[in-house]
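Only one protein chain is missing; all other protein chains are in place.
The letters A, B and C name the chains in turn, as written, and every chain counts its residues from 1.
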Amino acid sequence: MSSTESSVGGFWRRFRRNRPAVFALGMLVAIVLVALLAPLAYPGDPFAIVARPFLPPFHDHLFGTDQLGRDVAAGIARGAMTSLLIGIVATVCAMLIGVVTGGAAGYFGGRTDVLLMRMTEAFQTIPAFIFAIVLVAILSPSLESTIIAIATVSWPPMTRLVRGEFLATKNREFVQACRSIGMSDARVILRHILPNCASPIIVTGSLMVATAILIESGLSFLGLGDANLMSWGYLIGAGRTVLRTAWWVCAFPGLAILLTVLSINLFGEGLNDALNPRLREAG
Amino acid sequence: MGEALLEIRSLRVDLPPGADRAHAVDDVSLTLGQDEILCVVGESGSGKSVMARAVMGLLPVPRVRVGAGEIRFAGEELTRLPESRMRDIRGKDIAMIFQEPMTALNPVMTIGRQVTEVLAVHTRLTGAEARRQAAEFMAAVKLPDPEAMLDAYPHQLSGGQRQRAMIAMALILGPRVLIADEPTTALDVTTQAQILALIRDLQREKRTGVMFITHDFGVVAEIADRVAVMQHGRLVEAGPAQRVLSAPSHPYTQSLIAAVPNLVPRKARPLQGVPVTLALRDVEKTYRARAGLLRRAGRTVHAVRSASLTLRRDETLGIVGESGSGKSTLARCVARIIDADGGQVLLDGVDLRTLSRRAMRPYHRRVQMVFQDPYGSLNPRQKVGDIIAEGPIVHGVARGEALRRAAELIELVGLDGKALARYPHEFSGGQRQRIGIARALALQPDVLIADEPVSALDVSVQAQVLRLLADIRDRLHLSMLFITHDLRVAAQVCDTIAVMRHGEIVESGPAAEVFAAPKHAYTRELFAAVPGRNWRHPTAAAPLANPQPTG
Amino acid sequence: MRGLRLLVPALALLLGILTVVSSPGALAQKRGGTLVMIVQPEPPSLASYQNTAAPIGQVAAKIYDGLLEYDFDFKPHPSLAKSWTVSPDGKTITFKLQEGVKFHDGKPFTSADVQFTFMNVLKKVHPRGPITFRDLEAVDTPDPYTAVFRFSKPAPYAMAALSGYESPILPKHVFETGDLMNHPNANKPIGTGPFKFVEWEKGQYIRLDRNPDYWRKGEPYLDRIVARFIADAGTRTAAMEKQEAQLAAFSAIPGVELSRLKALPFIDVSIKGYEMISPIVLIELNTTKKPFDSQKVRQAVSYAIDRKAIIDTVFLGYGKPATGPISSNFEANGLYSKDVTNYAAPNAIEMANKLLDEAGYPRKGDGVRFEIVHDIIPYGEDWRRMGELIVQQLGKVGIKVTLRYEDVPTWLRRIYTNYDFEFNSNFLFTLPDPVLGVHRTYWSKNVRPGAPFSNSARLTLPKVDELLEAATVEPDHAKRAALYHQFQKIVVDEAPVIWVTELNFTTVSSKKLKDYLVSPLGVYTSFNRAWLE
Partner (left out) sequence: MRARLRFLARRLALAVPTVLFIVIANFVLLHLAPGDAAEVLAGEAGSATPEMVAQLRQKFGLDQPYHVQLARYLGRTLTFDLGYSQRQGMSVAELIGKRLPATLLLMGTTIAIAIGIGVLLGVLAARGLNTWRDRLISVFALLSYATPLFWAGLMLIVVFSIKLDWLPTSGMENVAAFYEGPKRIVDIARHLVLPALTLSLFYLALYTRLMRAAMLEQSGMDYVTTARAKGLDERTVVFRHILPNALLPVVTMAGVQVGALLGGSVVVETVFAWPGLGQLAFDSLFSRDLNLLLGIFFVCACLVVVANLLVDIAYTWLDPRIELD
């Protein structure tokens, strides 16, 4: 049988083998650190005017200044927290909705399944990004409306995944054993089915954080971001009109998004390989 | 014994670092004659399958490689051949068939295309001519309506039919060697009998050398001309089938043969007057594909049709039948994992079927189940201690008391106390079944339902688990419902036998009577299909002790 | 047939070359070519008689003629009206009309069309018509080529509102029938102008072809004008750079790109051509709610705004600090007055802090006096940059500003119906005469919930109303100027609104495009004499 170390040790040993994933984890830790330490490194208001507009990068200001003379580096550092916050909170909400609806549909089946899945399909007929724009237009652009909009459009895929996982796990014999012991549905779901669906949910969740950040930057690009909140999407949205004369205003926040989303994805893949090794050996 | 066709000289196959041993096959020398069936037998992990794939050059090369030794076939040394030459041999001179008929054929290609593909690769035969020859061979393997079969897709065929198609595909070019890697393990016993007969007939007719890989000594007794026994990658014994089966020289072979239960039923125990604990009256269960909003009613499957049985205290009732006979469904109806549609499930006179979930709770404790798949029946995310203790905890026993009882039970099933703190993936198949049994016993049930508890285990481990079950049953005076498709196991364990087919109980009665004089035609067919049924191995251990039933 | 169609352009080309060759000396007006002009955003319709949204005029002015045209000194010149005489009491204007003019559908143009246009269309559905022609009682048509305008009171301002942009002359036989608010020809205009409407591919372009029977013989020189709609500013700039378009007015090209484009040999950037609309950027304060109910607070905030910084960083220098409700463009005709409170004085910041203390808003613990919400006009990125700058500037005097950026419908309802705002940025066309563009913001009778761009500050000063109502009807120019000077003095001191900058719209054009800028209306003209090298 496989080596006898406890599951957590095994997980880390397998995860370490995937070099890109480890690199990505390093990147993520760095980004979170930047987000946390930003208020210390760049105190005061990130919107403050610090120098003349359009100062090129790598001189006295690391990433140069934008068209109002604001420090782009301060914007990126302080913006990290917002973008990550929006990404994570929106994803957690979407995961909650997804797990509850997907779980109910998968576990109880029958009429509840048909009803819930019909509703999920209906939600997916409206193009996700346009739906997000409508929600933000209704609730007026703010941090909360961005999070609500992103969560509302990203839960359907999670529902489909969780429903599939519940259906598969529900028929396994150790769940039948629980039923033969006379265990209540709630206990069966929480202690037996959910833990065994955890790994695909976590992996998909990590990928959803990446998508959420992309949607946030898209909304800000179209001018629907929170006007008082510094975020990467805001920086790109503002920098877009001056792209050709001051490329750095758009380039560096774009790079920040790229690196974050890239490392989340690589980390997600590493997570996936480590959590279910079977996939790794195939081929 | 024809002149040597295939000669394996001190073959060694290396496993990648980190595997549980260095070599899958270690210094094995073996010859396959012109016109004979050589059975290579051994338990899982013995390396028999790896050796077969080494011959065909199908090892997953970078990770598993031929380390040393030679495989000579018709003057050529296969392990040194370039890939292009090896491809000529595969399918033309040496052919192979596999274990899982369900997944061995490409689901999106018709049977005809998959068979004629062999012709297209090795000959210039294409189109109508190839199809004609394929149809001809389909008839040779006794497949009904060959023309229609060519246009059918794999999922439209039964397991047996798919295996026949595989055989046709393998033998169509008249290969001189056929390697069969456990071709009948996944089949029902009646279908298995037909396939074994087919292979033997074709072998005699085409005088091919067949290397037949199996773990079932019954199959060896049925068709083998010569036998080779493997253990942990080494060849422990080889020789003519009669000699090895009747007078095995190597101690490992002896222990393997001894572990195979004989087809001799237990002596009947006087059970008259012993109270009935469980009685099934016309139990019904039908699966109806849900009639959609507009879809007319889907296909309906009558899984169990008016089944009636009685189970007395201390009695072991065996329910025997092929896959799809409804035996598992019936067992699940009793344990209320599935809700039967009709009839009565009387436990000491109380009908469990109509009880609400809440009312059923106390009775769950009295009926417990042991499951088939060692890897699926335990929650991989839970420690063994929690798995066993969860039952009592749910029924109100304090956690400390439940864990204490779990420690007792883990010893009872033959594992050491430290096992409680570890996770299921750290145990072997046999050990996991023991944990499953401990879990079932945790609630001190009156009736234990064992649904094919040993069919996923190697024969040696099977024997130990069966002995454990019998021992527990007698010590705790449990009545047991024993579900199995293996008549040998049924004979060894059960007092009475009920035979099920397509959801109906066709015959039931004391084991001795049913084995000696089966009344129903299907039962007779079932007994006739048991491989090696006339073979009685000499050193048969006496059937399990016959303690006196208590009142 | 196909051959023939190829023949015509070939002939035109030949003709073109001939004319150039024949007069090598002077830069002869060259016939032919297609002008691609970027219009942003896409106009909602082409009914310039019923909708004065910025983009509509750029296209409609090429199709509909007006009675008059204007030169850079605002002096009227003949267009459909050959000549005109004003009665001594200023109440009657008689126009002699051009003869032999045909509409694009071939029907003749007569005084009946003028009468119908003014009395049935402009006075009824035009957004500014009811105010501009409030006192126009009748238009008499003694003969097909004479139109007599009879006013109940003298209307000096009316003469400035007879261009093809402000008062397009419509064919009576077409617009007589059908609902004027939603006429089938709203998007298929038929006028007398130099270019005919051909097709409108929504989201892409509007195509106008040359009107061969234009009443000014030999004109126009261009074969075709195409108005293109490109939503993204960066892409618009790229289109100009690649010479896929030759004209982009109303600041369609963002300020920041202008310095780079100006360097290109074939690009010309100008701020001329907007004098007839003279847009002003201002911030409307809600004078009915705290803290802007106090005049001192309003003045303090007006002092605290650094107008020069806003012009330099947000509008890249294209603009002049505004001093009051009337644009400095009106200095020429004397209506503009410098004698007002100067909020851009060097000691502005100290004045701001002093006034705030006097108004009873001392700095609290964290240095903040009070908090306000700044609503940003949702018409593009520049206003957000201005908002962000104002947050910093007011921050210096202890006012904490939170930005609110909503979409157009939500913003319109919040400001002009619910009055649910404190500090709202906006920009308004003050137009060629104060009555047309200035009164609406300060006249108390124009406090009308639900009417966009009305008196949202809800200023109700009887003195101001008196002055405005008098100036409306004062025929004598000097007296009228004096009235407006007094009005400016009072309103600037009252500071219901903060005047930030006189906006300079920019027009980016290809140097190959000649003679398109002929009037203070700029691109709101017919381009009858424009041509491409």
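Following the convention adopted for this analysis, a contact is a pair of C-beta atoms (placed from the backbone, for glycine too) under 8 Å apart; a residue touches a chain by one contact, two chains touch by 3 or more.
Note that the structure is predicted; figures quoted are calculated from it, not measured.
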Chains on display which the left-out chain touches in the complete complex: A, B, C
Touch criterion as defined above, residue of B:R9, B:R90 or B:R361 at the omitted chain: B:R90
Options C:N120, C:T146, C:Q204 or C:S444, residue touching the unrepresented chain: C:Q204
Touch with the omitted chain, as defined above, among C:H77, C:K338 or C:R448: C:R448
Interface residues of chain B (partner: the chain not displayed): 56, 58, 87-92, 95-96, 98, 100, 103-109, 117-118, 121-122, 153, 155, 166, 169, 293-295
Interface residues of chain A (partner: the chain not displayed): 118, 121-122, 124-134, 137-138, 157, 210, 214, 217-218, 221-222, 236, 240, 243-244, 250, 254, 257-258, 261-262, 265-266, 279, 282-283
Hidden partner interface residues of chain C, rising order: 34, 36, 42, 44-45, 50-53, 125, 127-128, 130, 181-182, 186-187, 201-205, 207, 224, 226, 228-232, 234-235, 238-239, 241-242, 244, 407-414, 416-417, 429, 440, 448-454
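Just so we're on the same page, only the chains that are shown with their structure count from here on.
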Whole-Å gap separating chain B and chain C, where each centre is the average of the chain's CA atoms: 88
Distance from the mean Cα position of chain C to that of chain A, given in whole angstrom: 47
Whole-Å gap separating chain A and chain B, where each centre is the average of the chain's CA atoms: 46
Per-residue multi-chain contacts in chain B, two or more chains: none
Complex interface listing, chain B residues touching chain A: 20, 290, 332, 335-337, 357, 360-361, 364-365, 367-369, 371-373, 376-382, 390-391, 394-395, 422-423, 425-428, 436, 439, 443
Chain A to chain C touching residues, read off their complex: 45, 47-49, 53-54, 67-69, 137, 140-141, 223, 227-228, 238, 240-246
Residue ranges of chain A touching chain B (in the complex, touch as defined): 1-2, 4, 6-7, 110, 172-174, 176-183, 187, 191-192, 195-196, 198
